[in-house]
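Here the complex is missing a single protein chain, while all its other protein chains stay put.
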Amino acid sequence: MSSRSDEAARPLVSGRDLGFVAGGRHLVSRASLDLRAGETTILIGPNGAGKSTLLRLLTGEAKPTAGVVTLEGAALASIPPWRLACQRAVMAQQARLAFPFSVLEVARLGVDGVGRALPRARREALIGGCLLAAGVLDLAARPYQTLSGGEQQRVQFARALCQLEAGRSLATRQALFLDEPIANLDLSHQLALLDMARMIAARGAAVLIVLHDINLALTYADRLVVMDAGEIVAQGAPAATLDDALLRRVFDVDLGLGRPPPQNLPFLLPQQHRQAAATP
Amino acid sequence: MTQAALARPGPAAALTVIAAGRRRYAMLVILGLIALCLALIFLGVGVGAVSIPPGRVAGILLARLTGGDAALDGREALVVLNIRLPRVLLGLLVGAGLAVSGALMQGLFRNPLADPGLVGVSAGAGLAAAATIVLGDRLLGGAAARLPFAVLPFGAFCGGLISTLLLYLIATRRGRTSVATMLLAGVALGALAGALTGLLAFISDDRQLRDLTFWSLGSLGGASWTKLAAVAPIILPLLFALPLLARGLNGLMLGEAEAFHLGVPVQRIKALAIVLVALAVGASVAAAGVIGFVGIVVPHLIRLALGPDHRLLLPLSALGGATLLVAADIVARLVVSPAELPLGIVTAAMGAPFFLWLLLRRAHVVEI
Partner (left out) sequence: MPDRPELPFRKTARPDRREILAAVGLTLAAAAGFAGPGAIVGPVVAQKSDRIVALGGVVTEVLYALGLEDRIVGVDTTSQFPPEALRDKPGVGYVRALSVEGILSLRPSLVIAIEGAGPPDAIALLKEAGVRLVTIPEDLSEQGVAVRIAAIGAAAGASEPARRLAETVQAGFEELAALRARVVGKRRVLFALSLQNGRTMVGGANSTADAMIRLAGGVNAAAGVEGYKPMTDEAVIAAAPEVVLMMRNSSGHDATPEELFAMPAFSATPAAGARALVRMDGLYLLGFGPRAPLAARDLMAAFYPDAAIPALKTAAAP
């Protein structure tokens, strides 16, 4: 098992001094970040901090104007798309569909490319499992466009799971990128999706999630990364990374982090904000 | 949630039921379409202004195939072998090419209203054709008759390719082609080509104007083996490339970024599709003039029947387009025989009401 731990120690995805300039604006600068197998990394930051851009750089969707992203030591730009697709799946923020695909067909898109070599029965089983895991199996025959925003988001999650599952037959070390995956979900589905993401990480994948909900980020992250104005301002274990000063500086809110007894996990109560606003 | 949850047989069974139902339906549609296409091919070779008994037609075809030449003399053999057969084959080729091009463009631009003309081929080909019709005599004079190829189709083909190339260059920055830019630039280029074509119409005499009108309505009337031999190597690559493009286009339905994440070589798919479509449409336009409607309606019909999966949509669009064009040509040949109607009139007159009927018949609004 020593080799296994060696592997775990080496980062799967690694970004070094990443910078991205678009239209003369530095959307990301000097960002260095490692994603490790088995770890759930959660990226938080105010609107426009560059979270999604950083995610796009790490997935290879956008090429950094400075720095380099590597996957298992190889430069991302040198890896052909199909091989990349076996090793990482991405769920982007918004996914509109041009034509009336059914939920099943959307999920199948995740398998069609990566899992071409799999026998049909295995592929069907895999799609069914992923739809079930994302809680959308009952929607399988519905046209994707008739679904609510939350349902669509879960279908996209299922599609990303399908791709990861199909890719497992070709590459065991994988990464999953989720860009605000729970923005449209109700609370129970938010928790179910994040549970699922952690399970994927527990199975050995590196998971990166962009979140806005600081409580959920603190609850689910193995490692928390805070961005502001295109730069990574803090990263590390959640409890050690986020403190009142950082919150004030980055999110521009004057709130204290509570630390309740059970696990001594930090939490955030917006009620404080309203109280503070009420007292002059 | 256990590890096995991601791959267990239970849920798959439910999906298999859905998939099997669809597959059976798809199979029916495919077989029906193939049967219809074959029937129309035979009809296309069998009927025409010159009435030849079916037995004689079969005899001529058989004699041709077996190398027997006894039956190959005379006008009937000429009509069957040198007029109808190349015409039906050209119809199949052009119809398939146009319909597939339409389906590809709609997939690439993620816009159900896209048609093959969007890559600028039609505008460029139209302008070049107008230029050859109106200016050809003035510029080439008697030289035109001595050239080894017909000037009009060659000019149209080149014009189509040049305008596509121009659009592609405009829309490509640092190796990335923006389909949105291409769409907008295509509109602008189309307007420009339209203006220049109008200018040519202005300086043309009324005979040239009529030529222009007839050309813009399309016809398979000029079909010949030579033309077929010139067009087939240009359209067939598109049809053969469909398996390479289908999966990538499915991925593109989610967006370019998502397609890339799914492992689709997005830029290569775009470039390949655009080049093949430009070639195929350019060749179609050159061989048969402008035939509208096929490229937009056939893919829609297939989509209404079988859904938007390109692995079915593309080959069936080819089949459907081929079928529609051969059918339309049979009508075009027979309805005012011994004269014939321009093909574009027939495709639109036959296809549009059918399409409207399909839309009306549906219980709910079509989601696109």
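Just so it is clear, A and B label the chains in written order, and each chain counts residues from 1 on its own.
Assume contacts are C-beta pairs under 8 Å (C-beta built on N, C-alpha and C of every residue); 3 or more make two chains touch, one makes a residue touch a chain.
Treat the numbers as computed from the prediction; the structure is a model and nothing was measured.
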{"item": "Which displayed chains the unshown chain touches", "value": "B"}
{"item": "Selected residue (touches chain absent from view) among B:138, B:207 or B:361", "value": "B:207"}
{"item": "Contacting the left-out chain in the complete assembly, out of B:22, B:84 or B:110", "value": "B:84"}
{"item": "From B:13, B:244 or B:336, residue that would touch the chain that is not displayed", "value": "B:336"}
{"item": "Interface residues of chain B (partner: the chain not displayed)", "value": "48-51, 73-75, 77-79, 82-84, 150, 202-203, 205-207, 210-211, 214, 219, 221-224, 227, 333, 336-340, 342"}
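Operating definition for what follows: only the chains that are shown with their structure count from here on.
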{"item": "Residues of chain A that touch chain B when the two form their complex", "value": "56, 59-61, 80-86, 88-90, 92, 95-102, 104-106, 109-110, 112-114, 121-122, 124-133, 137, 140-141, 143, 145-146, 159, 161, 163, 165, 195-196, 199, 203"}
{"item": "Parts of chain B lying in touch with chain A, wherever the complex brings them together", "value": "1, 3-16, 18-19, 106-107, 110-112, 247, 250-251, 253-255, 257-258, 260-266, 303, 307-309, 366-368"}
